[in-house]
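Missing here: one protein chain of the complex. Every other protein chain is in place.
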Amino acid sequence: MSELLIPITVFVLAAFVGFEVITKVPPTLHTPLMSGSNAISGISIIGAIVAAGHENGGVAAALGFLAVTLATINVVGGFLVTDRMLRMFKRGDR
Amino acid sequence: MSELLIPITVFVLAAFVGFEVITKVPPTLHTPLMSGSNAISGISIIGAIVAAGHENGGVAAALGFLAVTLATINVVGGFLVTDRMLRMFKRGDR
Amino acid sequence: MNPTAAGFLYLLAAVLFIVGLKRLSSPVTAKAGNRLAAIGMLIAIVVTLLDEQIVSYWIVIAGIVVGGAIGALLAQRVEMTSMPQLVAAFNGFGGGASAFVAIAELIRGGADPPIRILVTIALSVLIGSITLSGSMIAFGKLQDLITGRPLVLPGQLVIDVVLAGVAVTAAVRVGATGETVYAWVLFGSAIALGITRTLPIGGADMPVVISFLNSLSGLAAAATGFVIDSNALIIAGALVGASGLILTNIMVKAMNRTLANVLFSAFGGETGGGDGTDHDKVARRASAEDVAITLAYAQRVIVVPGYGLAVAQAQHAARELADLLQERNVEVRYAIHPVAGRMPGHMNVLLAEADVPYDQLYDLEDINPDFAHTDVALIIGANDVVNPLAREADTAISGMPILDADKATTVIVVKRSLSSGFAGIDNPLFYLDNTLMLFADAKQGLTDVVSAIREL
Partner (left out) sequence: MNPTAAGFLYLLAAVLFIVGLKRLSSPVTAKAGNRLAAIGMLIAIVVTLLDEQIVSYWIVIAGIVVGGAIGALLAQRVEMTSMPQLVAAFNGFGGGASAFVAIAELIRGGADPPIRILVTIALSVLIGSITLSGSMIAFGKLQDLITGRPLVLPGQLVIDVVLAGVAVTAAVRVGATGETVYAWVLFGSAIALGITRTLPIGGADMPVVISFLNSLSGLAAAATGFVIDSNALIIAGALVGASGLILTNIMVKAMNRTLANVLFSAFGGETGGGDGTDHDKVARRASAEDVAITLAYAQRVIVVPGYGLAVAQAQHAARELADLLQERNVEVRYAIHPVAGRMPGHMNVLLAEADVPYDQLYDLEDINPDFAHTDVALIIGANDVVNPLAREADTAISGMPILDADKATTVIVVKRSLSSGFAGIDNPLFYLDNTLMLFADAKQGLTDVVSAIREL
C-alpha cells in the first residue's frame, strides 16, 4: 500500500483540478472539449512507445506497432480536429 | 533534485486547486475566507508537535512548547471565529 | 536523458495539459489552449523517445508516421456534421492502444511480475477492449452503417451475463497467473461485450456512450500511470476522467435521465415512434413564400437549430438567411439547447463553421425568457428540444428542460414531415394555432426561403 500513497495523492489532486477546470468550460465549447480531452487521453502513447521500442520482433512488437499507430491517430487527429474547430469560432464585431 | 520531483508535483497541483477553488469564493465571504485559510495555515502545528514532543527539556523543548501554544491559538481560534462569523450569515426568506 | 530531467519534463507536459484545459474556458483563448496541450503531448512523446531504452526505433517511427498521417488526414477531411463519429473513432483507437500495450507488456513481462502490475494490466485490457469495440459500434450507428434503432439481441441478458462472466474470470486469471492466453480470452470477451452492450443503445445516445467510454479510458490511463510510476499518465488520466464524467453528466441531466437508463434501457431510435399523420389535429402547412414574408417583416427572430440542421448540412443556408434578415434590420439570435444535435456543443461548432459569431448564440437559461417578446421562432430540424410535452408528466421526455419556442408570436418549423425526433414521441407544438410547418429538407427549405425573400 505505501507505494500507492504518492500516486493516489497525485491522482486525487489532479482529479480536483480536472473537475474545477472542466466545469468552467462553457457549453459553446463542449464539442472541442470532448475532442480535445480525448486527444489528451492519447497520453497512453507513452506506454505504446515503450512497448513497441523494446522489442525487435514477434507478437509483442506487432502489438506495439499497432498500439503506437492507433495512439498516434488518436493524438494527432484529436488535436488537429480540435484546432480546426476552434479556428472557426469567431466573435461578432468583425 | 530528483527527490524534489514528487513534492514539486504535489505543490503545483495543490496550487492549481487552490487558485481554482479560491477564485470561486464570493466577496461576501472574503473575511471568513481570510480567517479560515489563516487557520489552515496553522498546519505547521504538526511540526511544532514533533519539535516539542522529542525533547525533555532545554531550549528546544521551551521553543517547542511556545510553538505548540502559538500554533494552537492560531488553529483553534481561527476555526472558531470563522464558525462564529459564518453562523451569522442568513438568507432573506425567514 | 537523465531521469530527473525527464521527470520534470513530464510534469511540464502535465501542467501544459491543465493550462490548456483552463484556456478552453473562453472561445478567445481556446485555440491557444489546445495548442498548449498539444505541445505538452509532444514534450511527453519526445521525452519518452529519449528517456527509455528504445532498441527498435523503426517500429516506433513507423507507427508514428502511419498513425500521424491517418490522423491528420481524418482531421482535415471530416465534415463538421460528422464530428460525433470522428470522436467515437478516435476514442476507440485510444482504447485499442491501451489494450494492446497492456497485452504486449504481459508478453514481454518476463518471470513473475508483481501482482499490482498484473491487476492493472487486466484492467487496461478490459477497459481498453470495451472502449475499442463499443466506440466502433457507436461510430457505425452515427455514420448510419448500422441502424440507429436499439438492437436488442435475442437472449440479450444471458449473452451479456455470460460474456461478462468470462471477461471477469479471465481478468482474475490474468491477475493471478499472468499467463498470456488469459489476456487473449479477456480481450476477446471484452471486445464482444463492448459490441453486445452498445448495439441495444439508441443512435442518439451514442455521444453519452462515447463520453462515458472516454472517461473510462482516462481512468485506465491513470491506472497505467500507477503501474509504470508515471505522473504524466496519472494526471492526464485524471483530467480526462473528470472531463468525461462531467460531459456525461451534463448530457444525461439535460435529457432528464440517468446514466444507467441510457446504458441499459434501449431508449429511442432515429425513426421510431408516431408519424403524426393519423391525428385529428391538423398542422398548418406553409410555403417558402409564406415563411419569407413572415420572417422579412418580423422585428425579432430566434433561430432554434436541431439535429436535422446537422443531417441536412443546412448551417450555411441558415447563416445566409440570417444575414439577409439582418440586412433588413431584423434582429436574429440563436437559441442553443444543451443537447440539441447529437453531442454537447454540436450546434455551436456547426454554426461556427458557417461563420455565425458565437456572441449571437444563447444558452437555454439566457434566452428562454425572451421567446415571449419574439415575433418568430424559426425551428430548423429540431424537435425534442422544443417539445412542450416535456412540461407534462409521464412522457418519455418529462422534466427535460426545453426551449420555450411555443411562446413566440409565430412558430415556423422546417423539417421534412411530422415524424418524431430521437425520443420517438409526437410534438404538439406542430399543431399549435401559431405554428407554420415548412415541410422540406432543411437545406433546400432554407435556400427556397432565401430566394423568396430576395424576390420580395
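All chains are identified by letter, namely A, B and C, in their written order; residue positions are counted from 1 within each chain.
Here is the rule we go by: a residue touches a chain if its C-beta (ideal position, glycine included) is under 8 Å from a C-beta of that chain, and two chains touch if they have at least 3 such contacts.
Just so it is clear, the structure is predicted and the values come from calculations on it, not from any experiment.
*Asks:* Among the chains included here, which ones are touched by the excluded chain in the whole complex?
*Replies:* By the stated touch criterion, the chain not on view contacts A, B.
*Asks:* Pick out the residues on subunit B that sit against the missing chain.
*Replies:* Residues of subunit B in touch with the missing chain: 4, 7, 10-11, 14-15, 17-19, 21-56, 58-61, 63-94.
*Asks:* Could you list which residues of subunit A touch the chain missing from the display?
*Replies:* 1-2, 5, 8-9, 12-13, 16
The rule is short, and it goes like this: only the chains that are shown with their structure count from here on.
*Asks:* I want to compare two interfaces, A-C and B-C. Which one has more contacting C-beta pairs?
*Replies:* A-C
*Asks:* What is the distance in Å between the mean C-alpha positions of subunit A and subunit B?
*Replies:* 36
*Asks:* Taking each chain's centre as the mean of its CA atoms, how far is subunit A from subunit C in angstrom?
*Replies:* 16
*Asks:* If you average the Cα atoms of subunit B and of subunit C to get two centres, how far apart are those centres in Å?
*Replies:* A distance of 43 Å separates the two centres.
*Asks:* Would you give the residues of subunit C that are in contact with at least 2 other chains, written as numbers and ranges?
*Replies:* As it turns out, subunit C has residues touching two or more other chains at 14, 18, 231, 235.
*Asks:* Which residues does subunit A have that touch at least 2 chains other than itself?
*Replies:* Residues 10, 14, 17, 21, 24 of subunit A each touch two or more of the other chains.
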